[in-house]
Each structure stands twice: as structure tokens, then as C-alpha cells.
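Of the protein chains in this complex, one is absent; all others appear in place.
Each chain gets a letter, A, B and C, in the order it is written, and its residues are counted from 1.
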Amino acid sequence: MASTTIERTASDTRTCSYAEAIREALAQAMESDERVFLLGEDIGVYGGAFGVTTGLLERFGAERVRDTPISELGIVGAAVGAALAGMRPVVEIQFSDFTAQAMDQIVNQAAKIHYMLGGAASVPMVLRAPGGSGTGAAAQHSQSLEAWFAHVPGLKVVLPATPADAKGLLLAAIDDPNPVIFLEHKLLYKSSGPVPTEPVRETLGAARVHRDGDDLTIVATSVMVERSLQAADELAADGIHATVVDPRTIKPLDAATILAAVRRTGRLLLVQEAPLTGGFVSEIAALVAGCDALYSLVAPIRRLCGLDVPIPYAPQLERAAVPQVPDIVKAARELVMES
Amino acid sequence: MASTTIERTASDTRTCSYAEAIREALAQAMESDERVFLLGEDIGVYGGAFGVTTGLLERFGAERVRDTPISELGIVGAAVGAALAGMRPVVEIQFSDFTAQAMDQIVNQAAKIHYMLGGAASVPMVLRAPGGSGTGAAAQHSQSLEAWFAHVPGLKVVLPATPADAKGLLLAAIDDPNPVIFLEHKLLYKSSGPVPTEPVRETLGAARVHRDGDDLTIVATSVMVERSLQAADELAADGIHATVVDPRTIKPLDAATILAAVRRTGRLLLVQEAPLTGGFVSEIAALVAGCDALYSLVAPIRRLCGLDVPIPYAPQLERAAVPQVPDIVKAARELVMES
Amino acid sequence: MTTKLCQEPELARRALATMWTIRRFEEAVDDLFARGLIYGTMHLSIGQEATATGVCLALADDDLITSTHRGHGHCIAKGADLERMMAELLAKETGYCRGRGGSMHIADVARGNLGANGIVAGGIPIAVGAGLAQRLQGTRRVVASFFGDGAANEGAFHEAVNLAAIWDLPVVFVCENNQYGMSMPTSRAFRIPRISQRAAAYGIPGVTVDGNDIQAVYDETVVAVERARAGEGPTFIEAITYRWKGHSKSDKNLYRTREEIEEWKSRDPIGRFEAAVEAAGTFNRSEIETIRSSARDAVRDAIARAHAAPDARPDELRDAVYA
Partner (left out) sequence: MTTKLCQEPELARRALATMWTIRRFEEAVDDLFARGLIYGTMHLSIGQEATATGVCLALADDDLITSTHRGHGHCIAKGADLERMMAELLAKETGYCRGRGGSMHIADVARGNLGANGIVAGGIPIAVGAGLAQRLQGTRRVVASFFGDGAANEGAFHEAVNLAAIWDLPVVFVCENNQYGMSMPTSRAFRIPRISQRAAAYGIPGVTVDGNDIQAVYDETVVAVERARAGEGPTFIEAITYRWKGHSKSDKNLYRTREEIEEWKSRDPIGRFEAAVEAAGTFNRSEIETIRSSARDAVRDAIARAHAAPDARPDELRDAVYA
């Protein structure tokens, strides 16, 4: 699988958190490219709602680390205009739920300008926003909205699952000449892992195969990657061996890597936090069912997704609303046992 | 198929256009229920951007047929508040693309309030908006955004394809105690067909099987229903017999009817105008591939969708960007021939 | 002249009891949160009690409000049941939202509170719609919409206030200017000294009051409510106040000084009103003390009963997505 052997320059690594990895990517991008600047609510002295930009104001000043009023549509629009005029803005939206406020600028402007103008202009910008549940923030602060953006031609959509991917994919997103929606996960900010010290870019559109196994393929994104890997460990103890693939970017999507894994394992479990109906993994199911990989299937494709409910506040309900490790284990086991 | 024998009281029909059928539903709902009122841009003396509300101002007055400034977020929010306070607002958004402006009130408010409040309040409102391409209005006025809404728990999503369905489903949507997104199609406004004179409700969540055939199942929505029926006629002349199913509401979705048809025909062609990636028909593919209907498939599931491009202006490009009758014929033929 | 709250025993009692209940309720929430007994996040309005209380005192029982993420005060001032509020924060089945909403979504529709809102400015268009419903239904009810200084820079604010203005709707816009939207001071978020100056952009009256002076808040609300009931349209009230606590649990207060916080604590709206009540001779120290302690007791009771209630039920997780 080409995707696993992503080219990279030799580089030292250090262990740091997902939030730190993002911060480092921002800092390195700002250091090497004057056009890069940040804007968003409370990203300055407050360091952002989740502390991601802590310290950047001191390093880069208030012009390039620009606190804004609470005006998501205006902020994203300002990024679109700045990008059109030669800058490389990186917008932070405090919770991905508030992209709802800015959908016009994201979808009707940023995504379409390059095409609508016949290629005469482009909109190189990144919109960073945390999604997901698990912090008791309830229905308006816990959504996983990647499917909306993946459905919009002209956008790229990134969902980093590890600190290293967060850094490498964010650097690539900032370099990219297109609008990129970069969806972080609140629960991952404190997770840690090895991260290259140098500004090493990852490729947008290359999946990462985290683990190889012949019994089934699990495709998972964002926080579900780590949960799937934990589940895979448990399953392995039972003699069930899973391949675990993280697409990392759902647009562009590395279909080849997913299809190859499905062809090899014959079983597919799709895991996402977003509600089942109309979620992005349905697209993956449709891709598999739409080509000859279908014939490799020895069991129906299993989707394990968030329930079709708004995320509730109560911790026990919130947990039950989205897949947890035992749910993944159970679904995988059933998938393997039934067929 | 239960869905085809929708209960209805005997009723005279008359032939009228899709736009007239919608207007009649609005008028009958307003006549029988004082709580129903309309608000939107230019719905009064102008009659709406597509003439749907022509004449209603004269009949029901400016309080109940309420012209608004250009403030989509405010308008939809006002509908949410009015619904919470006991009214039954029906909002018109001039082009469904402008729901982007109102996403917060649609998704973060209307869709979630009932659940978030533990059932203590509900938001009975309808948002009508025309989608689709084919009028040369280009990328910001031609989108088919139903997948966004179908992915949001708490919303219902209706895509009427015929005048009769437009009327019956709109009446049901207005009666429904939930927020309903009612997506009309610009190209259908002038299409005509028999429509019950009485205010006969159709069921939200029941597909309509327009045609029966054993060789393949075509599932299509909105303007693609008529195109699929035309294609089915051509195919029949060639001896290929298609079942054509229109889900009519994609949320709730009548999966049973679709699955039964797939089990019977063994081949599935999904036709939608929206761009392929992340479109709603992917959900249908995932449903089929996720249950034993998978084993009935004699060929991969074929999706014939809009290209992953913003809708271009030039007529020849615009036409080529979304499925046309010959494309459906070709796809169906290939599907049947290949297997 | 409107009624002097500090001179009317009934109103003075309600005002004091409400403010103390808010204060004690939120202190309890702060404490429960710190002890890990409340989940999620919370936004405390300690220091802002006079605004919620003064506005709601001027409303009739069947008038409506929309509230914000910082909504405990509004909810209590509109007459909510403390036990059901606390049960909601404790994620209990008996909570206002059956544990599904938490602090940011408490509503009490029966008492006219259409809900807190996790979206900054999200409630403003909703208030306008509720006002439109009153007009269409021919009621004389008024809707008060609470929101912060930060909310006044959202597009939702702009569109909604304009709709209420052009349609003369019975809405009172109450901007609680606590001088920060999270870490953003109004001095950087606005190029105008008073947010109430924005009212003129919509052709409606706008006033700025000392939000820590319950009498001032009450007086302006009475005027606004009268206008609204008379069909003369909306009013914009800016109430200058201050939140003593951080924005939410994650706040390190790096954007303001300790001195500033202390300075504002010295303008405690409750202390000021107690002094006025005592000076007016309406209640003496011990009567005031009694009001204070019953507020404390009511909160304690509510906590105890809420704690004893059953937890929200995961098996009913899928209920009530649709009505």
C-alpha cells in the first residue's frame, strides 16, 4: 500500500500532545511563510478555547495572531478575502458547531471561487475547528460535521487522529492552494505521541494503515482511530486480526488503500462518531459496494456510528450515543462470527 | 409494498403545476389552521422568486404572508421562535443555497430544541426552498443540499418529485410537529400532473414506487424521478424493465420499500443530482450493503450522480454536470449487461 | 416615576430573595463543579444578579424570555424550580431537560423561559419570532431577550433586531454588557463607547443603565415593556455589569487584572440593594438576614433533593429526537 510508505525526510521526533503538535505546525508555518497568519476568537492572550494557540501571540504579535469579535461569518469571510489578496489565513472556529454560522463563506464563497472564476483566483486558507463529543458540552458543542464539508466540491477535509498526523497534515493544509477544513477532536488535544521536530508535511489524500490483520478491515477517523486500535488489541487477544485504516483526509479520499484492505480481508467495519444517517462512512460503504470489491465481501458492511440523536449532556447518555471501545469489539466480533 | 398503497380519502383531482400544487397546500393549510403563516423574502406582492406564493397576499393579508428583509438567519430564527410560541410558520428561502446563511438556526436550534429540552418544547415549522440546477444560475444558486439536512438528527427532509406529492407532502410537513426541510426543484415548478383537490396528506416516510420491473431498481429523487421514468420507458423498449422508486422523504427513509425492490431485482442504480461524494444516495448504498440484501446483488451498486464540481454557468457544462436521461439509460443498460 | 423597589416590601423581598438565590445557586454550582460532581461546563453570572432580577421583576408571569449560556440567573429570576434546575446540572431524569441539556440548555417553558442557548446570539432571533407569535395571536405578552456584549457582534443580533424594529414587535433586547466576550474586551470588539448606540441603527430607542443597580434596570425595563405592550415596538437596554468569575471552567483570567475584579466586587449589586432597603427602612438587618438564609436553605434543599433523584436514563437515549 503506497499510502503507508509516505515519503518523508529523516527527522528527529519528540513526544508531545496533539494540541502542541498543532501549535508547532502553526508556529513553523508562520516562521517560514510571512503570508501565514491566524485569526479567531480568543486565540491571543486566552490561547484559544482549548489552549491550542497558547504562546503564539507573544511570539508573533497581535497582527498575525488576531483576536476577533464573535462573528464567525465575518471572520471566515475575512479569511477568504485575505486569501484572495495573497495571504494564507488560518482561522480557528472555537467549536466546529459554529461553522454553521459561517457556512455561506465556507461553501458558497471559499469552496466555489476558484472554479466559478474559471481558475482566475484561488482561496488558500485553512479553517481549524474541534468537533466531537465527550466533554459534556451537549448538543450545540459536540457535533461531528465532516460529512457536510466532504459533500462540497472545492473543499478538502482533514481529520487528524494522532499528534504526528495533526502536525504533518496541518502543514500540508496550510501549503495547499485550496480551502481546507481541518477538524480536530476535543478529546484528542491531550493525547500524546511522537511528532517530527522538523516541519514535515504529510500528504493530503493518503490513508494511514495503522495495523495489519487478515480477518477484517476497520476504517475509522479521528477519535475513533485510537478506539479502534484498542479494540483491535482486544480482538487480537481473541485471535481476530484487524487491519485498521485511517483515511486521515476524507476529501480527497484514499479509496485505493481502503479497497485493497477490503479485498484482502473480506469484511468491513466502518466506525465514525457522527450520526449514522448520511455520515461520511456511508460514502465508503457505497464505494466498496459500487465496485468489484463487493465480491470480496463475505459479510454485509457494518457501520458502527453515532446514534441519530443530538448529543445529550448526561455523561452516561453521551457515552452511549457514540461508539466506545467495547462497541467496536462487539461489532467486529459479530462481523467475523456471523460469516 | 405497503408504501404504494398509501391510504387516502377519495378525492377529485385536477391537473395543475407543481408550483400551483404547493400554493394550494399553503392556502388550504392557512384556511384550516390559523397558526399557519408564511414568511420569506418577496413572497408578498412579488409572489416569491419562483411565483409560488402568487396571490396569497391578497387572500391572507400581509400579516400571514409576511415579506421580510434579506436576513435568512433572522427569518429562520423568527420561525423557530414563533413555532416555540405556538405558531406553525412556513418559511420560504429563495434558493436552497441560502440555507447556508441560516444553518445555525436550522441545525443548532430548530433540529435540537425538542431533544435538548428533553421533550419540553417542540418546533413545528417548515422550511421550503428550491434546489437544483438547470436554469443557468451557476454555482451559488444551483446546489442540491439535501444530504446536509438528512445528516442532522431532529430534522425531517422531503423532496417532492410530482405536483401531487408536492401538495400532499407539504400538507403533512405543515402538520408535523417537527422542523421539516422541504426541498423543491426549480425545474419542476412548471411540470404538471393530477393533484387531489382536497387537502389530502401524504405520509412522511413512505416511498412511492412509480413503476415495477424485474431487471433493476432505480432509486431517484426530485427532478431525477421524471428523468428516471423517461429512461425506464426507453429501457423498456429495449426489453429492460426497471422498478423506479422515489423515497420522497429521505428522512425518515422508507428503507423497507427500497430493500424489497433490490431483493427482487438484484441490481440497484441510484440517481441523484447532488455531487457524488457524500451525497444522500450513498446512504442507500450503505443500507443495502449493510444487510442481507447485499446477497441479492448480482452487480455492484451503481451511483449516477452529479459530478464533484460546483455547478457551472454555461448550459452545455451545466447539463453535463448532472445526470440526464441518456446517462440514466446508459448506466442502467451497463448495469444490466455487465451482470 | 416608577415604583421604588427598596420601599415596597413585597418587591424588595422578591428582588433580594431572587438575587440571593441566584448567588447561592451559582456558588453551589461552582463548588459542585470544583468537586467533580457536575459534568461539562458552566458559566456563572455571579456579580450580574441585578440585571436578570431587575428585568424579570418588570415582566408579567406570562411574558417570555430567551436566555444565554450564562443563564442560571435568568432562569431563577423567571421563577424556575431550583430542584429541577439543579437536577438538570446533575444529569438527572427529573431535570428540566431530563439531563439532556445541562447548564447551557435549561428551559422552563411553563414559566415563559424559552431556553438558555449554547450559541452566542442564538436566542435573539428566537425571541423575535416569539414576539411575532404574540402579535399574530393578539396577546399582550412581551418577550425579553437576554444576551451578552459579545453577542452584539453576531449577524444574528443584527438581523433579529431589525426584524423586531420594522415590525414593531413586543420585544425588549437586554444586552448584559459584562465588558468581555470571553477574553475580548468591549473596547477592542467595538469602536463605539456604548453598545446601546446601535439601537439607532434600527430606529429604536436605546439606553444604557448601571446593570448593578437593580432599580435602574427595573425602571428602564418597565418603560420598555410598556412601549412593547402598547404596540410601539422594541427597545434596546444595555446594562453595564461584570462577571466576578472566569468565563467558564477553562478561564485563567489572563485578560484582566485582579484589581479590576476587586474593584467590581466592591460594586456588588446585592450589597447595594440591601443598603438601599435598609436605608429606606423597609427591612432591618435581621429581616434581610432571614431572606438571605432562606435563599441559602432553598438552594441546599434543592441540591439535596436533586441528588436523590434518579439519573437520566441511557435506555431512553433515542426518545424525543422527534416530537
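To be clear about the criterion, a contact is a pair of C-beta atoms (placed from the backbone, for glycine too) under 8 Å apart; a residue touches a chain by one contact, two chains touch by 3 or more.
Since this is a predicted model, take the numbers as computed values, not measurements.
Displayed chains that the missing chain touches over the full complex: A, B, C (touch as defined at the top).
Among A:69, A:247 or A:310, only A:69 touches the chain left out of the display. Of A:43, A:57, A:84 or A:188, it is A:84 that touches the chain left out of the display.
Residues of subunit B that touch the chain left out of view are 41-42, 44-46, 49-51, 67-74, 97-98, 101, 135-141, 307-310, 312-317, 319-321. Mapped onto subunit A, the footprint of the missing chain covers residues 37, 63-64, 68-69, 71, 73-87, 89, 104-105, 108-109, 113-124, 153-154, 156, 177-178. Where subunit C meets the missing chain, the touching residues are 153-159, 162, 165-166, 188-192, 197-198, 200-204, 233.
Keep in mind that, in the parts below, only the chains that are shown with their structure count from here on.
The chain with its Cα centre farthest from the Cα centre of subunit B is C. If each chain is reduced to the centroid of its CA atoms, subunit B and subunit C end up 41 Å from each other. Subunit A and subunit C have centres, each the mean of its CA atoms, that are 37 Å apart. Within subunit A, residues 97-98, 101, 138-140, 307-310, 312 each touch two or more of the remaining chains.
Shared interface positions of subunit C, defined as residues touching 2 or more other chains, are 97, 99-101, 105, 117-119, 122, 155-156, 321.
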